[in-house]
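Here the complex is missing one protein chain, while the rest keep their positions.
Going in written order, the chains are labelled A and B, and every chain counts its residues from 1.
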Amino acid sequence: MTMTLTINGAEHRVEAEPDTPLLYVLRDDLGLNGAKYGCGLGQCGACTVHVDGRPVFSCLTPVAAVQGRRVTTVEGLGSPGNLGPLQQAFEQEQAAQCGYCIAGMIMRAQVLLDRGGSISDADIRNHMQTNLCRCGTHMRILRAVRRAVDATGARTSSLEAKP
Amino acid sequence: MSRSLDTLSRRSFLTAGALVVGFSMVPRAFAQLVGGGEGGAGPKVVAPNLPGSLKSAPILDSWIRIDANGAVTVFTGKVELGQGIKTALIQVAAEELDVPPARVTLVTADTARTPDEGLTAGSHSMQDSGTAILNAAANVRMLLARKAAEGWGVAEDAVATTGDGRLAGPGGRSASYGEIAAALSLHVEAMPDAPRRDPARYRTMGRDLPRVDIPAKLAGGAAYIQDMRLPGMLHARVVRGPSVGSRLEPLAIAEVAAMPGVVTVVQDGSFVAIVAEREWTAVKALRRIQNAKTVRSAPPLPAGGPNPQGVVEALKALPSRDIVIQDGPDRPANAAHTVKARYTRPWLSHGSIGPSCSLALFQDGKLTVWTHSQGTFDVRRVAAQLVGLAEEDVHAIHVEGSGCYGQNGADDVSADAALIAKHVPGRPIRLQWMREQEFGWEPLGPGMVTELEASLGPDKRIAAWRHEVWSNPHNNRPVGAGGVLAGGEVPNPFPVPEGKPIPMPEGDGSRNSVPLYNLPNLHVVYHFLKDMPIRVSALRSLGAHLNVFSIESMFDELARAGGIDPLDLRLAHMADERGRDVIAAVAERFAWRDRPQPDGRRGCGMAFARYKNLGAYCAVAMEVEVERETGRIRVRRAVATVDCGQAASPDGVRNQVEGGIVQSISWTSREAMSFDAERRTGFDWSAYPILRFKDVPDSVAVHVMDRPGQPFLGTAEAAQGPAAAALANAVADATGVRLRDMPLNPERVRAAVGVI
Partner (left out) sequence: MTPRRTVAALAALAVVGLAGFAVVAWKPEIAPVRRPMAGDFAPDEVRRGATLATLGDCAVCHTADNGVIYAGGRPLATPFGTLYATNITPDEATGIGRWSKDAFRRAMRDGVARDGSHLYPALPYDHYTHVTDGDLDALYAYLMTRPAVEARAPENSLIPPLGFRPLLTGWKLLFLETGGIAPDPARSDTWNRGRYLVEGLGHCGSCHTPRNLAGAEIRSKAFAGGVAEGWNAPPLDASSAAARAWTAETLYTYLRTGLSPRQGAAAGPMEPVVHGLSSAPEEDVRAIATYIGSVMGLKASKEPAPVPPPVDRAAEAAREHPEGAALFAGACAGCHGDGAPMVAQGRPPLSHVDAVQAEDPRNAVQAILQGLKPSSGVGPYMPPFRDSLTDGQVAQIAAYVRTRFSEKPAWPELADAVAEAKREGSSP
């Protein structure tokens, strides 16, 4: 059946069975590579995207369930030539080895950034617990998220500092 | 406890087998095998006097080409696995050519374009390919300068490169590489001693160049084989039982073939695969066909399961070929303390986050396979044999996949895709394994056992050392169709090749079984077990993980018995200057002498190894806190030092060592593939958990030693053993309880240390 999806702010019409996991529609129909197939079981987080601003496993989200809802993928945060702030923090920390988990990590972390407020290192760890990395890039991922959080904080405080 | 070591050494002689391979007798130059000795013999050596992989591919233009615009293309037979090798090799080429790195395009393993450098394995890429490119680039720079000098009529040494792809001569003469290269043939053999750039004037090597592959990985660029989409591509799923040695029956093939969107169900012997227009259709068809009974088609899996006793029983029941690796010489010695200990490791999964994937296209009698295998040229050999084509009719191209850490399903999935493509000519086939297929069918890292006996003399020096290791082969890399799953499923199955050990000094189960320390009365025996009750092959660092764990644990056991600081005991027995430096540096950076004293919960440990006694030197120190109530180990800090010779990309080295430490903590403290008689039961991340964010160290600091101009030493696997041993040593320091069986998981730690 034909469905209308809102992905990264743009409307797309796709032809797919309603039970098709969003992951396959993003990858195979829309050519978006960010969300990855890792387990298909909602255990590793490699497929993480946002639906209405919340992190979800796209491998277990039937496409029919997201009609009329806002879907954001890592492509919505920036492109390889024009990285968004969180992606830049990952680049600055060189926070990838094989990198297969990283798009999911970024989408997971972005939710924490969007939440705002004060974010401790323990908050970052607990928040990222959902996502798996096998190369052992965890320390750099934590540093990258920290860097992005601090950058956001710095912006906020510089705004506050204005008379 | 004290006794003469004469009896010990006599017994050692009695148990010694016929084959004596004296490690020290093998000349270093011939000792290093391409790709660490994994896989096949590798390409033929045609120029033994040349360094690195130039030995087998001595012609310069097989490595480096420069077009008229000065653009540089560099070819390597090695592949990017997420270890950052592309960036490091670009830095190497840019440095010796003296061009900006942005000018260099790197082509990785492709059977039609690049040299065959064997496997990308064994921490050999810098040693094999880095060395080849370094010297090839030096040759090219020399030829460019010579050609320019000829043209200008000046002396060769009056011509200099300027770092921006130009040559400068006396009187303001200047020419671009492109101009000079246009009149120069690089189709010439390299010479061994082309002048190299002065390390003091390096512009690119030794700097932290951002990795070239990272931006695409951060923003959904096409970075992986999983991201390839070819026109007319079909999606495939392969049908197998839950794990190796099982099959399904009955198979609802007719029903699945009739499902809308299913193009065909390929059957070739017992090989079965579903091919569909859409990926989700293929997945649903697979689930339909998997709704069947499981039948065991091989002998039952070892009865004892993955617990330590089970590992010991399973391995010791196998017929052993005893390989004596080191047998003395013996000299009389007295022992004040003797420690005997057995250490074990269960079977481990590679656990790549992305299940294996391959694309294949069979068209006009030719087959193209896109693969993320570590052995692109082997994929070609395997596919050619499997589908019955001449090798020259098969083109294998490496495309990066999810991290592999050894032989995961990458080779099998490529063979699967090739076989499917043969049955569906004209359309590209994309096959990805499902998560449970990766856990169920990939070769595991072998379970292993070591038994050590060591003595400390009254002079507080080690008086004798005996190390025995029991292991299956770690190198079952496919070099023919018998080595992949599909090869055993086609109507005339290819025989599974017999497992073979990798000779020392690289070794496989024996890797790093000979301590680098100066030890008298040293005996090392490898009980090589060729029969494999569980499908196994290479996992990052092979036997070094358990061998280093054992050796370095034993050092601390002796230190404790003799009341010696573990650092002093190590330094007292380390004659290798670079080894001493690395150990001393880690002690200094960790503030070992001022470390917190153990209090039942907090403790510190260190460990050291030189990978294979040939590669990088690595020392790791760790401070842990053991929650006795739950058995949870929290690593408060880990500090590592590594000497990898000249570091092409220091941050790349740090990234690898950091990752190695965290991965090794996961292996050592969490992981074991579980199984019952019928199947592997670790089928997902809840049944095979790995370390998550809450349990990674609070901090990891890696220091790369500055070794300008020194030969490259492989680094990628150097941390696995030391990190494992440092963890166990820190836990022993903290709690007073020595844990010798991996994994040191909370359940075991809790049971072993108790609440007081």
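Note that in this section a residue touches a chain if its C-beta (ideal position, glycine included) is under 8 Å from a C-beta of that chain, and two chains touch if they have at least 3 such contacts.
Remember, predicted model here, so these are calculated numbers, not experimental data.
Engineer: Give the residue, chosen from B:Gly304, B:Pro689 or B:Gly709, that touches the chain omitted from the document.
Structural biologist: B:Pro689
Engineer: Out of B:Asp393, B:Asp581 or B:Glu627, which residue would touch the omitted chain in the full complex?
Structural biologist: B:Glu627
Engineer: Using the touch definition up top, pick the residue from B:Ile214, B:Val262 or B:Leu286 that touches the left-out chain.
Structural biologist: Reading the full complex, the residue touching the unseen chain is B:Leu286.
Engineer: Kindly state which of the options A:Val14, A:Val51 or A:Leu113 is in contact with the chain not pictured.
Structural biologist: A:Val51
Engineer: Write the list of chain B residues that the hidden chain touches.
Structural biologist: Here the touching residues of chain B are 242, 284, 286-292, 294, 434-436, 601, 627, 629-630, 670, 679, 681, 683-687, 689, 692, 694, 746-747, 750, 754-756.
Engineer: Extract the touching residues of chain A with respect to the undisplayed chain.
Structural biologist: Touch with the absent chain occurs at residues 17-21, 40-43, 51-52, 54-57, 59-65, 69, 122, 125-126, 129.
Just so we're on the same page, only the chains that are shown with their structure count from here on.
Engineer: In the complex of these two chains, what residues of chain A are touching chain B?
Structural biologist: Per the stated touch rule, the residues are 16-17, 19-21, 24, 27-28, 31-34, 36-41, 43-44, 46, 73-75, 77-81, 83-84, 87, 90-91, 94, 96-103, 106, 125-126, 128-129, 131-140, 142.
Engineer: Note which residues of chain B are touching chain A in the complex, please.
Structural biologist: Residues 81-84, 208, 210-211, 213-224, 226-227, 229, 235, 278-281, 283, 351-355, 400-403, 405, 432, 434-435, 651, 655-656, 658-663, 666, 684-686, 690-694, 696-697, 699-700.
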